[in-house]
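Every protein chain except one is present and positioned as in the full complex.
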Amino acid sequence: MKKIVTLLTDFGGHDHYVAAVKGVLLSMNPSLTIVDISHEISPQNIREAGFILAAACRYFPEGTLHLAVVDPGVGGERQGLAAATERHLFVGPDNGLFDWIFAVDPPHQVVVLENPDYQLPQVSATFHGRDIFAPAAGHLSLGLPLEKLGPAINYRMHFPGRLVLRDQDKLQGEIIHVDRFGNLISNIEIPSVEIKGRLQDLEVSLATEQVLTGPGTYEEAPPLRPFALIGSSGLLEVSVRNGSAHTLTGCGVGTPVLVRRQK
Amino acid sequence: MKKIVTLLTDFGGHDHYVAAVKGVLLSMNPSLTIVDISHEISPQNIREAGFILAAACRYFPEGTLHLAVVDPGVGGERQGLAAATERHLFVGPDNGLFDWIFAVDPPHQVVVLENPDYQLPQVSATFHGRDIFAPAAGHLSLGLPLEKLGPAINYRMHFPGRLVLRDQDKLQGEIIHVDRFGNLISNIEIPSVEIKGRLQDLEVSLATEQVLTGPGTYEEAPPLRPFALIGSSGLLEVSVRNGSAHTLTGCGVGTPVLVRRQK
Partner (left out) sequence: MKKIVTLLTDFGGHDHYVAAVKGVLLSMNPSLTIVDISHEISPQNIREAGFILAAACRYFPEGTLHLAVVDPGVGGERQGLAAATERHLFVGPDNGLFDWIFAVDPPHQVVVLENPDYQLPQVSATFHGRDIFAPAAGHLSLGLPLEKLGPAINYRMHFPGRLVLRDQDKLQGEIIHVDRFGNLISNIEIPSVEIKGRLQDLEVSLATEQVLTGPGTYEEAPPLRPFALIGSSGLLEVSVRNGSAHTLTGCGVGTPVLVRRQK
């Protein structure tokens, strides 16, 4: 069966870990199309992985399976899960990695990966991506019903996630990701219908400094001035035209962002 | 329809941008074979991307579509284009990225990506790779005629490109790429038939220093001495045996290279 499986990990590109996962998947289902979302998540950074997964996965076709492994608690108490939402399947550790995507695309079925029949014969203490999650994904890609993998649970959120600006006067969020170009991406979602793609009715502060809100594209912005815009993920971002907002402002993950309507 | 699409961007491997482009492509045409040329182009470095594209794309089979996005002018005045050459299709911004390849493989048809029917319903100001270029590539991969995407234009070059040493006495070029091994690759092409794979009839200077021209392979070169050879792309390169010419000489992108025939 032709099926798409995406991979998101913090394994990096140097080691053999990603390839071992792909080998297990292809040994079970050689016709899979495997797509890397990213393997460069900062080591053990669950929240960053959750943002990247949510930002990428919505563009994949119906029936895609997303295998995500950022797993500092491997071998300990945390459980593994498999989940089905309206359009997609998800497999990975139950540690908050799926909070963001499940907030916007809630699962109708979640199971714990307990059935040893669908794991590798020998399960290591430190690499469940290869030994438990990849086999579960491989079986699901071949049509195994979710409930065979283990007992059903209700998904519980682990972290506060994305914030949505609606009619409030004021919203306090934070920078959750710095991209390769130095753009500072916040967890504040601004429905673009409401404000027509621009932020000029809003006041936006990054740490203690107010930033420009007029420009809607990089070319409209003045040089060397941080400005806020609605980025390509629908989230408020702070950017610098032809430069890095991260370098220019010194701000990064965790920097507070305040949005309020202008009087 | 089974089709190969290559991707070349400056998006890096950390963010969700590459995966979003792949998701759009696979949503339109799930049987595509997608091949990454590189996503590690230095941010917004159009000339570097143009060199890498030209060096890689010639090895792909007839009918391959190359989607290339290094796009500092996104959301501004620059246009998007799709082009057909004798063997391949190309999609990306019209900012010089295709200069090098079109100099050696000229397009017989070029159109501007203006037709909104072949774009995502909502086009962001900052991510045309996902919203305009990927949908155009997806439609072309399914057999859409190029002219449906928008009006025809004539391609105009943006940058000076590669230089070819023929019968001249002397040619002044520059280093255009430093590879992972520290090899300094110039924009000077030396037809290998003419000089039988070695450079000993030539004088080659890097910045103000003359470099060795005898060795034809790394093993023939003395240690710790920069030497010029015809590299695997047919361009004059400066290398150091088991070392980095970049580190040893301090030279890099933009360093002038002078070639002249020995008297």
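Lettered A and B in written order, each chain numbered from 1.
The working rule: contacts are C-beta pairs under 8 Å (C-beta built on N, C-alpha and C of every residue); 3 or more make two chains touch, one makes a residue touch a chain.
The structure presented is a predicted model; accordingly, all values stated were derived computationally and were not measured.
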Looking at the full complex, which residue from B:Pro30, B:Pro43 or B:Gly216 touches the chain that isn't shown here? B:Gly216
Where the missing chain touches chain B, by residue: 2, 4, 6, 13, 33, 35-41, 51-53, 55-61, 64, 177, 179-181, 192, 197, 216-219, 229, 231-233, 239, 242
Touching residues on chain A - with respect to the absent chain: 10-20, 22-24, 26-27, 30-31, 34, 43-44, 72-77, 122, 124-127, 130-131
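Just so it is clear, only the chains that are shown with their structure count from here on.
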Rounded to the nearest Å, the gap separating the Cα centres of chain A and chain B is 31
